[in-house]
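Of the protein chains in this complex, all but one are displayed in their positions.
Here is subunit A:
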Amino acid sequence: MPADTEKGQGEKTASRESATRSGALVHLRSRPGTALAPLAPPATTALAPLAERPLTPELVFREYAPRIYALARRMLGNDADAEDVTQDVLLQVVRKLNTFRGESQLGTWLHRVTVNAALAHRAKRASRQKHETSEVEDATFDAAVLTSPVKRWHASPEEPILTAEQAEIIEKAIRQLPEPYRDVYVLADVEHLSNAEIAERLGLSVAAVKSRLHRARLRMRAALARYFEQEAGTDSQPLLPDDPPDGGSIS
């Protein structure tokens, strides 16, 4: 049986819940013109079961293969590699299905194994170097973030409902992230793992996870800006209705 751990599963959520109870955030909400309410906690961790059911190959294939495939596809950035990893993981779980005590244990294990399989697959393909981002590239990007003009975004402000086209644009932006950033980003913002869990799974420090996540989010924002920065007059609403039309100066 794989050494499975659920430590840290609720750290991120707990941290946010704790923050939400703080007076500071009440203060935040009380000033809607300036401050933003903190982000609501995301849904539960990936691959969590709806209920305990008998573990069968059919169940694994039907309920878990699409999740495994989605995670592998986002981490690896292409269908062929995702298929290879999904097949590897499914075969491994089939071989040891009778060793799991229940679906919750299987879900956590599958998530971990899928991440490990994706990383191993990528290492085998030796593609990391090709996509590695350099410090010079990061510095250039950071400078661009601060100096590039920005426009208001036109989209649903609080609970975005994504069209198929928007979802594909986001998926494409994820695929174009440099791999070290993409791994952290997918696990954090798509799979909703805590920074501590990501650090443990990827063998990074929590500080490194935070740094990569921030850079990944900045890159995602920049990539999506091309789509969501629209001129007024469309059907969608500006994110801040009271925004003036032009970006301001940089301090």
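Just so it is clear, a contact is a pair of C-beta atoms (placed from the backbone, for glycine too) under 8 Å apart; a residue touches a chain by one contact, two chains touch by 3 or more; residues count from 1.
Here, contacts and distances are computed from a predicted model.
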Among "NADH-quinone oxidoreductase subunit F", "Zf-HC2 domain-containing protein", "3-isopropylmalate dehydratase large subunit" or "Cytochrome b", find the name that the UniProt record gives to the complex chain excluded from display. "Zf-HC2 domain-containing protein"
Name every residue on subunit A in touch with the hidden partner chain. 2-3, 15-16, 19-20, 22-25, 27-28, 31, 33-36, 38-39, 42-43, 46, 57, 61, 65-67, 69-70, 73, 79, 83, 86-92, 94-96, 109, 112-113, 116-117, 120, 142, 145-146, 149-153, 155, 157-162, 166-167, 170-171, 174, 189-192, 210, 213-214, 217-218, 220-221, 224-225, 228, 239-240, 243-244, 246-251
